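What follows is a single structure, written as structure tokens, with notes after it.
For this view, one protein chain was removed and the others were kept in their places.
Up next is chain A:
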Amino acid sequence: MDPECSQLLPALCAVLADPRQPVADDTCLEKLLDWFKTIADAGSSLLLLQENPCLVTLLCPVLKPQDLSPRVLAFLLRLAGILAAQEDCFQHLQQGDLLPRLFGEAGPLGGAAWTAPTVRSGWIQGLCSLTQHPSALCFLAHSGAVDTIFSLQGDSSLFVASAAGQLLVHILGLSMQAPAEGHPSLQPAHWPACAQKIVGHIEESLRATATPQVTQALNVLTTMFSHCHDPWTQVLWVHLSPLVACLLEKDPVPAAHSLVDLLLSVARSPVLSSSSCGLWDTLAQTLSRLRASQAGPLALGILKLQECPKALRAQAFAVLLQPLTCVLEATTQAPGLPGSVGGTADAPLTAGMLLPSKAACVGLLCQTLAHLELLQPLPQRPSPWPWAPLLSAAVTILRLCNGSATPTSDTGTHLCAFLAGCVRVQRAALDFLGTLSQGTGPQELVTQVFAILLEYLTSPDSSPTVLKKAFQATLQWLQSSPKPSGGGDLEPHAQLFLRELLPVLPKRLCSPCWDVRDSGLEFLTQTVRRWGGQAGFRHALLASEVPELTEQLLRDPESYVRASAVAAMGQLSSRGLHIIPASPGHPGAQQSLLEELLHILSTDSEGFPRRAVMQVFTQWLRDSHADVAADTEHFVARVLRVASQDLDWEVRAQGLELALVFLEQTLGQPSSSCPYAMTPPAAAPPSLVAQALQPFCRVQLFDFAFRALFDCDRPVAQKSCDLLLFLRAKTASYSDQQGSSSGPDVASLEAALQRWQAGDQGQPLGDLEPEAVVAVLRSLDLEGLRGALAESSDHAEQSPLSLLQDMLATAGILGENEADCY
């Protein structure tokens, strides 16, 4: 601890110990604890106590807990725990009889303060930090704390209850490590007393009839098996698994969710994966015993396991697919089609699960779809993946939702009534349908997919969020449709679809719902990016009203839509699909798109459209867009001038990005772009560099970059710093040869920069000479600045000293106020 802090500590301890002084807030105490933890981790806690006796004094008032506020009491308990984590310090505190008074019966335990959840939580956290050595275990055994922890498992505060469970796991782990590092005894009866006690408690809870108790036991075991992988855990599982199996006999199975968590954590534990534990049988049994909605997460967990018997995987997959099988059977003419999902034996059972209520049905279907969506991209997904039946299930669900499916059974009729117009299921099914585009299905199913997507995109009843999902799924399907062998970008099928879709798009772009217009534009941007070069698509797009409507949306009242329209227009223009209408009645006809976007950049009141314009401009510069390439310097100069005035930091940052692209195009790629490049960066010949810097001066890039360097928004400053560092690296050879230049130009520039740094950014830099810039670049401590910027913005305020000062100041100010009262 640095001496300044040591000096302040007694005063702070006095403030904390004084019940009349209100403590600023919890965050201060948290920060203080963090600081003590760092000190304790770095050195000896005993030394800390000896050097700062005020800390011991501070811990003493706990003896009269009624005087202290609950949060200070909790703080003290946790502080004592942190200090006592080291055995010598523990002994020291024990001698003072302090620990029993803090954590034992004589402490806050059972007193009035105990009713505050903060205090109970502090007690647990204190014990958790303290329990690091055998002496602590003895202490726990003698103080009877373990019984208190048992009772806290059922605490009304969820945080306390969960922390109690974790503490039990921690104690159990420590006590099992303590006796011998060798092989664990095969009988828990020979385990240390503390461990036996905890295991006994768990056994008792597992046998209990009350579900909350079972849940507690299962949660403790889950935490243990997922964090502790010592050999003894296997012994424990072998010992406890019959009790767990007994739970499965009950109807309904109690605490099913916790049971699933436990079984999965056991299955994932590296020490337990052997089949000798009978785990696979338990899992199989659980799968068949649980309700469909409970078995789903278990099935997914099993399928995610790296190693697992084939039969179990097959069973899990069948369970997962059950609801979809049920949907398919309810709507197909002949049940058990060869293409139907999974086995059909359990389907009637699931039909029963699906039908009792709309909420259950919707919940189960959404869960199933989400699980399958998670599973599909994993390498361990079941193989072969049933693309075709899954596709047809997704399509059927979407048809049930929009009422176009024809049910063939009572189940189907009920499903239809439940799902008609259900937005939640529609969203889930469209998401799932989108991920299914990764695979292959029979042509006739793909036709159905495009048909249902078109139905959703056309239907006036599709809600905005459903429409957005439908657009996303459509894009995924279009992107994945195979390229035809005869050339061209799109499969004829998809091409036909796009042609049918294009007449729908104008209607969506005219929608009174802004989110519909927005997702329509996003879809347009993506399709143009992907197929803008394809003749058939270009032809259809140009024949439609889409480009014209998109341009009109640049003036939309909603800023998100304007932003999307800017992106879409940028893309259309890049692809040469933006045709200036020749009609004389059109007021914007004379104005080029570039001018219009610049207008948006300088006048739009919202940030999103301006950011979008900057992105389009950067992209245009990268792609050497015709309008830009005509006079790049002029373009960059205008954009930077506008961007530097912008109040939105993202616009300014994007301006730096644009400047960087300009630099790269003029000077070559930055060396850092490929850190593993073998060739050392070749510095440009000096004469060339001077020449190259001229255009930057002309477009006033330096003015912009230096201004950004002292920007009050850190990301802008960082980006500018990177840019200037890149520039300095590029001009290194030049300046080496020139030597340090110290002309009047340089001096005035440096003076201006200093003023800027001080916050006065009023004056422009004026015309700069390349030499002066290079000199200033060399003189600036860019690395230092980058380091400073890399620190978080509040690093100066986070020092322990300032924390202590703050806390004292708060108390002091309060004290003054008190004096004023008299």
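The rule we apply is simple: a residue touches a chain if its C-beta (ideal position, glycine included) is under 8 Å from a C-beta of that chain, and two chains touch if they have at least 3 such contacts; residues count from 1.
Throughout what follows, contacts and distances are computed from a predicted model.
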Name per UniProt, for the chain absent here [options: "Two-component response regulator", "Cytosolic Fe-S cluster assembly factor NBP35-like isoform X2", "Integrator complex subunit 9" or "Trafficking protein particle complex subunit"]: "Integrator complex subunit 9"
Given A:Gln125, A:Gln448, A:Ser462 or A:Thr550, the one touching the chain that is not displayed: A:Ser462
Identified contact with the non-displayed chain, of A:Gly363, A:Pro506 or A:Gly536: A:Pro506
Of A:Pro53, A:Gly200, A:Gly403 or A:Gly576, the residue in touch with the unshown chain: A:Gly403
Contact with the hidden chain (one of A:Ser288, A:Thr413, A:Gln438 or A:Ser802): A:Thr413
Sites on chain A contacted by the missing partner chain, in the whole complex: 403, 406-407, 412-414, 416-418, 420-421, 459-463, 506-508, 510-513, 516, 545, 548-549, 552, 555-558
